[in-house]
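Every protein chain of the complex appears in place save one, which is left out.
Here is chain A:
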Amino acid sequence: MNYNWNWGVFFQTIPAGDETYLTWVIHGLGWTIAISLCAWVIALVLGSIAGTLRTVPNKKLAFIGHTWVEFFRNVPLLMQLFLWFFVVPELLPRDLAMWVKQDMPAKEFLTAVVALGLFTSARVAEQVRAGIQALPRGQRNAGLALGLTQTQTYRFVLLPMAFRIIIPPLTSEFMNAFKNSGVAYAVGVWELVFVSRQMVEETGGQVIESLIVPTVLYIVCAYAANRVMAVIESRAHVPGFIVAK
């Protein structure tokens, strides 16, 4: 391989300023983490609600949960991002639309968070639903027979076990939030993918260095997410309960 390695590229200053590329990478990492964590919070909250709704006896509420999941699951993530960025502002009332397009602070970042959060929420919802449905039917009956209301039965009986069961797939989903956050470059957020593309173009030839460092940082982020979930999993372990082991 006739490649001219130059890891020093990260300590070069960018053409239009006095920052180094390393500073860029660090900023990029910051945005990646910010988008992923904010989107994950949205996904966890809304996904839990939508997934729970899909399992309630009330048909109308179940339909709302179902529609939510199907909408955000059946459209590609990148397309959803573009829809939020280019189409949704057009649908707003005129003054609000102007504000969103011209004055809204951190518009690109917020759009990416909303798009990734809602996309991921549909996937979380399906896992929550699966977790609830995996519980023996008698658990719900036992809660109700004690005199708990439907809501209390979910809160104290069904959801605590459902979430324990789905920790492994939720772990993957949390890691996906980091990996999928890369699409944000498409609307101009300076996160890791954006930074590496920019470096490829500007450094004239240091392609491998420009791509490898962000790649390693993604691996570190995803693995950190994995470890956080592993700690939660061991803390939530139920003595004598095999599945959650």
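Assume contacts are C-beta pairs under 8 Å (C-beta built on N, C-alpha and C of every residue); 3 or more make two chains touch, one makes a residue touch a chain; residues count from 1.
Convention: contacts and distances are computed from a predicted model.
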Per UniProt, the name of the complex member that is left out, chosen from "Molybdopterin dehydrogenase", "Response regulator receiver domain-containing protein", "Amino acid ABC transporter ATP-binding protein" or "Putative iron-regulated protein": "Amino acid ABC transporter ATP-binding protein"
Touch with the omitted chain, as defined above, among A:14, A:61, A:75 or A:144: A:144
Residue among A:43, A:157 or A:193 touching the omitted chain: A:157
Chain A, residues in touch with the chain not shown (by the definition above): 136, 138-139, 141-149, 152, 156-157, 160-161, 164, 238-242
